[in-house]
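Report on the structure given below.
Note that one protein chain is taken out, while the other chains of the complex remain in position.
When the chains are written out, they are named A, B and C in that same order, and each has its own residue count from 1.
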Amino acid sequence: MIPRYTPPAFADLWSSATKYTTWLEVELAACEAMERAERVPAGTADRLRDKNIQLDADRIDEIEKTVKHDVIAFLTHVEELAGDDARWLHFGMTSSDVLDTSFAVLLTRASDLIAEKLDELIEALTERAKEHAGTPMIGRSHGIHAEPTTFGTALAGHLAEMKRGRQRLRVARDEIAVGKIAGAVGTYAHLSPGIEAEALGALGLQAETVATQVVARDRHAAFFSTLGVIAAGIERLATNVRHWQRTEVAEAEESFTKGQKGSSAMPHKRNPIASENLCGVARIVRSAVIPALENVALWHERDISHSSVERMIAPDATTMTAYGLQRATRLVSGLVVYPENLMRNLEMTGGRCFSEGLLLALVQSGKPRQEAYVVVQRAAMKAFHGEGSFHDLLAADPEVAAAMTTEELERCFDIEHAVRHCGHIVQRAIDAP
Amino acid sequence: MIPRYTPPAFADLWSSATKYTTWLEVELAACEAMERAERVPAGTADRLRDKNIQLDADRIDEIEKTVKHDVIAFLTHVEELAGDDARWLHFGMTSSDVLDTSFAVLLTRASDLIAEKLDELIEALTERAKEHAGTPMIGRSHGIHAEPTTFGTALAGHLAEMKRGRQRLRVARDEIAVGKIAGAVGTYAHLSPGIEAEALGALGLQAETVATQVVARDRHAAFFSTLGVIAAGIERLATNVRHWQRTEVAEAEESFTKGQKGSSAMPHKRNPIASENLCGVARIVRSAVIPALENVALWHERDISHSSVERMIAPDATTMTAYGLQRATRLVSGLVVYPENLMRNLEMTGGRCFSEGLLLALVQSGKPRQEAYVVVQRAAMKAFHGEGSFHDLLAADPEVAAAMTTEELERCFDIEHAVRHCGHIVQRAIDAP
Amino acid sequence: MIPRYTPPAFADLWSSATKYTTWLEVELAACEAMERAERVPAGTADRLRDKNIQLDADRIDEIEKTVKHDVIAFLTHVEELAGDDARWLHFGMTSSDVLDTSFAVLLTRASDLIAEKLDELIEALTERAKEHAGTPMIGRSHGIHAEPTTFGTALAGHLAEMKRGRQRLRVARDEIAVGKIAGAVGTYAHLSPGIEAEALGALGLQAETVATQVVARDRHAAFFSTLGVIAAGIERLATNVRHWQRTEVAEAEESFTKGQKGSSAMPHKRNPIASENLCGVARIVRSAVIPALENVALWHERDISHSSVERMIAPDATTMTAYGLQRATRLVSGLVVYPENLMRNLEMTGGRCFSEGLLLALVQSGKPRQEAYVVVQRAAMKAFHGEGSFHDLLAADPEVAAAMTTEELERCFDIEHAVRHCGHIVQRAIDAP
Partner (left out) sequence: MIPRYTPPAFADLWSSATKYTTWLEVELAACEAMERAERVPAGTADRLRDKNIQLDADRIDEIEKTVKHDVIAFLTHVEELAGDDARWLHFGMTSSDVLDTSFAVLLTRASDLIAEKLDELIEALTERAKEHAGTPMIGRSHGIHAEPTTFGTALAGHLAEMKRGRQRLRVARDEIAVGKIAGAVGTYAHLSPGIEAEALGALGLQAETVATQVVARDRHAAFFSTLGVIAAGIERLATNVRHWQRTEVAEAEESFTKGQKGSSAMPHKRNPIASENLCGVARIVRSAVIPALENVALWHERDISHSSVERMIAPDATTMTAYGLQRATRLVSGLVVYPENLMRNLEMTGGRCFSEGLLLALVQSGKPRQEAYVVVQRAAMKAFHGEGSFHDLLAADPEVAAAMTTEELERCFDIEHAVRHCGHIVQRAIDAP
């Protein structure tokens, strides 16, 4: 997390203050559940709540320097502030009951914030895909002109991908909305499944099926992998914008605000820096996946090797995903599309992009496929070497003339026909869940 | 894929022969759909099927050397074998219609084979978890004795994890059970959504919402990530076995077959080599995740950079996952458990593993938590330094005597009480979906 | 390793036959060293060599099925073939003495083969960089035209990078040219440092400083990382070719052989498939780095978790690196460069690529930098929006006229001046070690 890339909600979510407040929430939820189970004197949690405890993060850090244990430092500080009742907090619990349950609360909240950003990106993509559903564009494979498509279809592809990301995120979110109040090795030695269920329920969480000292880390690995896949989708979108904005292509470009400078050296520059930045963001989010997977194989009932990893990747990967989605939304909403350039590029190969239709028309006229291929490729290669327009070369080819009428030939070069299904495709993305 | 780690079903699945056969299946399914749409003369597919075409992989490879394009080589070969009707194959289609749809068929099949292996591991873990639900064992955090648990509880943790893996795999499998017959840039320029739906339906696949030249690669990234998480679960299981088998621990060990030799140098060795191997397997499977994520951001309507990656990771990662699951199943089924060593280790700290119960009993008697902590830690540290048994030191401590009766003290040291919820926990894992 | 990507030398290097032959070499080298140390009867190695043992890989695999230990299976087979003298082989050695030393021999050989391919790529880049040292080209940052450079300068950048790769490979190669003949835990319990030094020396290897049962795996991690960096350099080169070949850019393209077909659907296509393939190759090679790093932290004097990883990544990563280098060499040698298109693109922005020179000229005339920036950006943006040519707009600007003569203005638009240092830069790459 560096300020440059941290939306305020994430700065707040991953602050020490929020962390300690959440610990206290968890302790109080557990305390109430224990009261109902008559493990703890009735009214303890209410009395503690009434004290409206204001935790001092610095003081906790100070205590930690001596005891070298963060939860013990926290509890000591709560005792300082809240007096005798505080000794009932954490009763029968182990640090990880608080830490992991608290982590579930925070990570779930981060996931919900990401989901909001994802919704916004989906909204923006929907708008722009609709707007350009019928805007013709050359489709490209290998960076080489292939057949026509529409700009809206390209955006709809990103839309459908982001919707898949949303579905995956919902599943992954539920997987990490899991806490545990099950004691040192998950056996409820001084607790009970009932207490746990009640406390977690109050926090909006499920109980781990079989906890060790901690919640199982495959859940988090699946969650961070899901962020990695979403980030890869952002990267694909951003990569396409970078291509569209190339000087030679100039089909679309990032909005360029008044006062913005593209280069300290070259005043003429308008660069797709948001898109490039998003490619970097994807690399960062992706880099959390492997450590998250390495965190799974904790020893026995747990070791603490995952902790330092999570202190870094949980804030970083969630924040960068949200930042990426937010920036991608602005990118999409503000994207300046140049339909005249789209058309210019579409036409620049003199109709070579219709070669497949011609091939098929020849086949349908009775020519074996590989022979037809030779006829069309020959014209395409001549055109490529400047020996005439692809259309005219074919029109003049006796093999072609023998196979189809002029009208049939012209129909092969009709853009509208080529993209006739694109509206349907875009709608399919809009209708997808 | 190396023979050492390749189950026969995977050798077959990822062979050239199966690949080309699947291509033909796809072409024929598309051909039939096109017949119904009256794009292709009725009866073509049936006539081709009747020819019972025997593809020759070597011949295809030979043709590819000239045309440098695998699908064209394949089609040329089919024409060689099947004659005139073959020219209706691939009509209006692009190579990727065949390749990606075929890839979906194969990868889905791989996923189903993995699911079978996963079921077997789940079965084995269920059996052994039940068997040892009540076998006491010391729970460990940080490799250090913590509180008692049972061996079955430890296994139930792995069981619950593998069941989560199975749930994830089902979702991931459906995500890649998606093909496309939508032409060069996914616009159905010479096809239609209806033809696609029919052809894919016959193959058990869904249509891509918005295809480019290919099916979107976020689907595969999610799939390979899921394999990575499953493999991490195998690694956790294997790591625990390695710990249990350590000479000093000796709580459980891999079965050692007659004739097996542990070391070329040291005849006395019995090594957990299956478990160690599984840790390596997890690294290999995990290593497919990042390239799969890097494959997502293809340029425009597709580039072919993903192809070489998938030629390697699709066979490797699926095969290694299946191999890992299969070997893990044998490991679990054959695991030799030594209950007497489990008990010996449990008792080796003279009851220090019950320190938390003592702490809580002191708190419940009215002592502030931090004071109680000092009393118990003091005895534990003395015992650690050989100044007496933990139990006896506490029994002799006047602060303890002031706080509880001898009976209350003894209850704190009761193993059965400590693990009373373990049966419930194991059952929870067995009942999990 | 799949046949498609495996140069013959690598198929041979990583075959079972070569592996077992290398084991025998190592055993015989050790045997000779032990003869000189009078541990083994004089003449044993010579007698064994005279038998010209022809190992049967299948037989070894068969024996391994019973003993579940590859080196024991190998030794058993050698005894079968060579009789009594064979019992002196492996004397005092542990399997890893053979395996790891043998692995060093093979991996070093793989490194040498890679080095040859790297030399060839360096040679090809040198040729083409020289050829195009003075061919003007627009330099691009962010995919947007920046300032002129030359095509040879771009190639020289790749040349310099590959030379750095060569330097790194030399270091990394020496790091893995290390074996061990030090026994079960590296203590020479039944051996001696002298025997080891002599045996390894005969094999062209150094001794591990402090062996455990194996050679330390940080060496291999550094080696595979080095391959990852080389592959990333190939990716950069390939990515640039893909950009150059885009339909709209068309500055250079991969050679297209007679008979080659670009697409099964579109006869007009010429795709940069080699370059795209190389980007995938880089992902594969890179994917070996993390498992190699995870292999370092073996337990105590070694566990075998690294072994399955190395069985996969050692052949795969070395082969794919070599394949990538070889294919990149062909790519570079055969690259078709279109100087007229290079010039066309250079000129397409009407001189906006000279904006920096104009900015500096204005500054030198006395204008504050930020004011000068405004003047130039204003003209660039007008030109961008089609309100005239950049050059003419500036010529007509009174602020410019006030700052410089017409001649001074024209000098700012001189391509030759802009690229005057490019020859020097290219030479610097050629001269680099």
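Some points to look at:
Just so it is clear, a contact is a pair of C-beta atoms (placed from the backbone, for glycine too) under 8 Å apart; a residue touches a chain by one contact, two chains touch by 3 or more.
Every value quoted in this text rests on a predicted model; they were computed, and no experiment measured them.
Within the whole complex, the absent chain has one touching residue among C:82, C:229, C:343 or C:395, and that is C:229.
Across the entire complex, the residue among C:346, C:375 or C:425 in touch with the chain not shown is C:425. The omitted chain makes contact with just one of the residues B:77, B:90, B:117 or B:140: B:140.
Looking at B:22, B:76, B:209 or B:245, the residue that reaches the missing chain in the full complex is B:245. Of the listed residues C:13, C:45, C:60 or C:146, the one in contact with the hidden chain in the full complex is C:146. Note on the undisplayed chain: of the listed residues C:90, C:352 or C:391, the one touching it is C:90. What chain A contributes to its contact with the hidden chain is residues 2, 4-5, 66-69, 71-72, 75, 90, 92-95, 183-184, 242, 257, 259-266, 271, 273, 276-277, 279-281, 283-284, 286-288, 290-291, 294-295, 299, 303-309, 311-313, 316, 320. For chain B, the residues touching the chain absent from view are 138, 140-147, 242-243, 245-249, 261-263, 265-273, 276, 290, 294, 345, 348-349, 352-353, 355-356, 359, 373-374, 376-377, 380-381, 383-384, 390. One chain is missing from the display, and on chain C it is touched by residues 75-76, 79, 84, 87, 90-92, 94, 139-143, 146-149, 153-154, 156-157, 159-161, 164-165, 168, 171, 175, 183-190, 192-193, 209-213, 216, 218-219, 221-222, 225-226, 228-229, 231-233, 235-236, 238-240, 243, 279, 282, 286, 289-290, 293-294, 296-304, 356-357, 360, 363, 368-370, 418-419, 421-422, 424-426, 428-429, 432.
Here is the rule we go by: only the chains that are shown with their structure count from here on.
Looking at which positions face the partner, chain A and chain B present mostly the same ones, since more than half of the interface numbers are shared. Chain B has its Cα centroid 24 Å from the Cα centroid of chain A. In chain C, the residues that touch at least two other chains are 242, 261-263, 265-266, 271, 273, 276, 290, 294.
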